[in-house]
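Everything on this sheet refers to the single structure shown next.
The complex appears here minus one protein chain, its other protein chains still in place.
Then we have chain A:
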Amino acid sequence: MKPYTVAFAGNPNTGKSTLFNLLTGMRQHTGNWAGKTVVTAEGTFTHNGKEYRAVDLPGTYSLYSNSVDEEAARDYIIFEQPDVTLVVLDATSLERNLNLALQVLEITGRAAICINLIDEARRLGIDIDLKAISERLGVPVIAISARNRTGIKELLNQVERVAEGTFVAEPLRIQYSEEIERGIAELLPLVEQAVGGDYPARWIALRLLDGDESLLASLRKASLGIRVSVPKEVSGHGATACH
């Protein structure tokens, strides 16, 4: 049986790679360099006798592309359609991290939220209401410490639920202003006609309203049958104006 694919998404420095390494151990194809995931690492792990293919996406603050890294992460989630997108968040800085989670959940409901560094947060006196977050986002939310290896089993149980389709959420639907919703309503039939049912039409309509040129380029490539996926090696030219 084909292994399930789990894509790891998250802000830089959330311990995403620590978790990835913990799960995949020595079973990785490509390496990555400390602190800066410029190479998309791939590895495998097993849970409950089932094999998983783990893909470590570049650490990003956003999926609204302004750099090669962000485009790579976004294109992977949209075009490769992993069985599970695992969003790894930093428990000590949830406010900013949840931003990326929202962006992923607007694209796909086949996701789970992993709140890492929970031990660090507890030490800082940060109390996180997992149940409330899970209810608001509509997907499983699990707190772990990758460093201390706590919560990993529960995390994998939830990943399994999403992978097997026992748990499927609708992509999160954020209600925008009347003007934007009108624009979406106008574009939606056209987008659905153009891209078919394979891609998140509402999300694409939103990006078109944004004037997101790079997404258009990726869509064009995908529609021509050109494989759009994460470049195996993202070289240093992904420099952005900021950061």
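To be clear about the criterion, a contact is a pair of C-beta atoms (placed from the backbone, for glycine too) under 8 Å apart; a residue touches a chain by one contact, two chains touch by 3 or more; residues count from 1.
Assume contacts and distances are computed from a predicted model.
**Student:** From the names "Iron transporter FeoA", "Radical SAM/Cys-rich domain protein", "Sarcosine oxidase subunit delta" or "Heme exporter protein B", which one matches the UniProt record for the unseen chain?
**Tutor:** In UniProt, the chain excluded from the picture bears the name "Iron transporter FeoA".
**Student:** Considering the whole complex, which of A:R96, A:R123 or A:R173 touches the chain not shown?
**Tutor:** Considering all chains, including the one not shown, the answer is A:R96.
**Student:** Return the single residue from A:Y61, A:Y76 or A:F167 that touches the missing chain.
**Tutor:** Looking across A:Y61, A:Y76 or A:F167, the contact with the absent chain belongs to A:Y61.
**Student:** Given the full complex, what residues of chain A touch the hidden partner chain?
**Tutor:** Contact residues on chain A toward the absent chain are 13, 61-62, 64-66, 92-93, 95-96, 99-100, 210-212, 241-243.
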